[in-house]
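Worksheet for the structure shown next.
Shown here: the complex without one of its protein chains, the others still in place.
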Amino acid sequence: MSFEYGLYVPGRSVFHRIDPRAKIIWALTVLAFSIYNGNYVMNPIYGGMIYASVLIALISSKPTSFWYKLFGGLSVAILFFSLLFWPASVPLGGKPLLVIPVLGWKYTDLALRLALSKAFLVLSPIIAIATIFITSRPGDLFQALVKWRFPYRLAYIPILALRFLPTVIVEIRTIIDAQKSRALELEKGSIPSRIRKYVAVFVPLMIRMMKSALELGVALDSKGFGAMKTRTFSKELRWRIYDTLILIMFTALYAVMLIVITRFLAW
Amino acid sequence: MATAIKIEDLWVRYREEEDYAVKGLSLEIGEGEFVLLMGPSGCGKTTLCLTIMGIIPRVIKAEVKGSVRVFDLDPLNASPTEIAKYVTIVFQNPEMQLVTTSVYEEVAFPLENFGLPRDEIKRRVKEVLEVVGLSGLEDRSPASLSGGQKQALAIASVLALRPKIIILDEPTSQLDPQGTKRVTDLILKLRKEFETTILAVEHRIEWAVEYVDRILVMSGGKIVLEGDPKTVFSKEIKPEEAGFRPPQVSEIAYKLVRSGVALPTIPISLNEALNIFRGILDERAASS
Partner (left out) sequence: MSEKAPGIYKPLAVIVAIIAIALAIWGSVTFAAVSGLIWEKGPAVWSWGAAFLSLGFGFWRVVGGIFWIVGTALFIMELAGFTIRNGRIVRQVIKWDSIDIAIAALVAAIYGGGLVATAGLIVIPGFTWIRPANMLSPVFGILFGIPGCVGLAFGNLIADALGGFLGFGSIGGFIGNFILGYIPYKLMKDPSLRSSRSVFEFYLWGVLVGSVWCSLYIAWWLDLVQAIAGLPPLFIWGWFAPFVMVNNAIVTAIVGPALAYVLYPPVKRWGLHWSDRITFIEKS
């Protein structure tokens, strides 16, 4: 969990090699099909298939274990919350199908269908979006934004923030270690007292980082940042036929799955 | 030799402070000179550098009297982009100056900002990486580099724009001997290949003493001692007063002089010291 390149995890997978713009369009496709399923079709099997496709995209790009743990935990949590809240939010009829022992929650077939479809509606797009960040260099994302005519100074803020993410994490860990050696136990005590202890972490961090803001600003000036209205990119993003093909393939896959499942596996 | 930096009667006082941080300082540095600025902390070194860069008063508000010229530019009233073409600063902690996630991007970044054509950028990046000795590390992340390499990369990234003056803020303070050697070599190369003027703020002297043209010693907002290393260290300097240690060989020489040994000159480098001591020993051997 060093985040050496921000969220980017270097690699040579299929997703690493496609244009970031194609990945963004892919994520929007996932979002569109998920919305359609989550609101109109409500087929958990189809939702599960989209979910599986984004999971395959994530796993094929070989992220660090941090991401596996994160999305593993998140998938369980969202399924749980969805099952807990959706049936209670919308009163539904249907055949009673499932009773959770001990807790006594009753689920009809409709309630289950709704809860599962909604859970996949939440999960698939966020994993797709995470995959973009995991497989794209911050610099390439910056270029994609600039090519889409975002003002480049503003587009640069999140990119620069991603660059300094590992620096901040290292700084915080250093400070936490230093405070621990002075017997500041961050993991003990009630929640308010634990929060209060974080002041001892954040004050030195902030003072150091704010001084750095000045240095960073001067460094950006020294590098001529913002000197020209437009800038070149020495490694230019090129949209290749390969990117188009991948997009068509995914869209076709989602469409065909939709037709097949609603026709033959209607629940 | 053209004048690179010319400062006349400079006074700087920070807002909400009573005393001036720089008090009537005048200074001239020629093009291509390698100058070391030394002194205790709080003596006004940093203030001076920030004023040369125009950061004071543009960002840090302060009262500034007197004149500063950098070649034909007045940094007190110039835009940061204009200043960047003349003078640039590399801070003590290079981490905060590396703004991208790979060595290649880092060096290409300023060239891209100035909208240079793609082939030109590639050519210049290659050239600069060779000069600073980072060829072959193009795809590494700055975070994975050693301290000396980071420092070299920070210098490389500003070098691509060919600034005439580089200010180095304690360039070696966080480096091991190997890293220090890398920076020293780089400075010598810069002077030879691009005739860059270098102003280094330092506490340590050993690494540069043989190559530096001039040493400026500041105290209480003024320059109190000035000259080539030989002259500066010819009289005894007490570290606790000056805020920096003279070269170790000079310190030994001071002790010898105090204990009554007559030395022809105070040595500043190991080789020089060896020659002098050898000379003395030979003399004694001959006379006895």
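For clarity, chains are labelled A and B in written order, and residue numbers in each chain start from 1.
The definition used in the following text is that a residue touches a chain if its C-beta (ideal position, glycine included) is under 8 Å from a C-beta of that chain, and two chains touch if they have at least 3 such contacts.
These numbers were taken from a predicted model, which means no experiment stands behind them.
From the options A:Val14, A:Ala52 or A:Val76, the residue with contact to the chain not on display is A:Val76.
Residues 1, 3, 7, 31, 34-35, 38-39, 70-71, 73-74, 76-78, 81-82, 84-86, 88-90, 103-105, 118-119, 121-122, 125-126, 129-130, 133, 153-154, 156-158, 160-169, 172-173, 176, 186-187, 191-192, 194-196, 198-199, 201-203, 205-207, 209-214, 216-218, 220-221, 225-226 of chain A touch the missing chain (whole complex, contact as defined above).
Annotation for chain B: contacts to the undisplayed chain at residues 14-16, 59-61, 80.
Heads up, the rule we're going with is that only the chains that are shown with their structure count from here on.
A straight line joining the Cα centres of chain A and chain B is 45 Å long. Listed in rising order, the residues of chain A touching chain B in the complex are 2, 4-6, 8, 137-139, 160, 162-163, 166-167, 212, 214-228, 230-236. Put simply, chain B touches chain A in their complex at residues 53, 55, 59-60, 80-81, 83-84, 88-89, 91, 93, 95-102, 105, 108-118, 121-122, 125, 141, 143-144, 154, 157-158, 161, 163.
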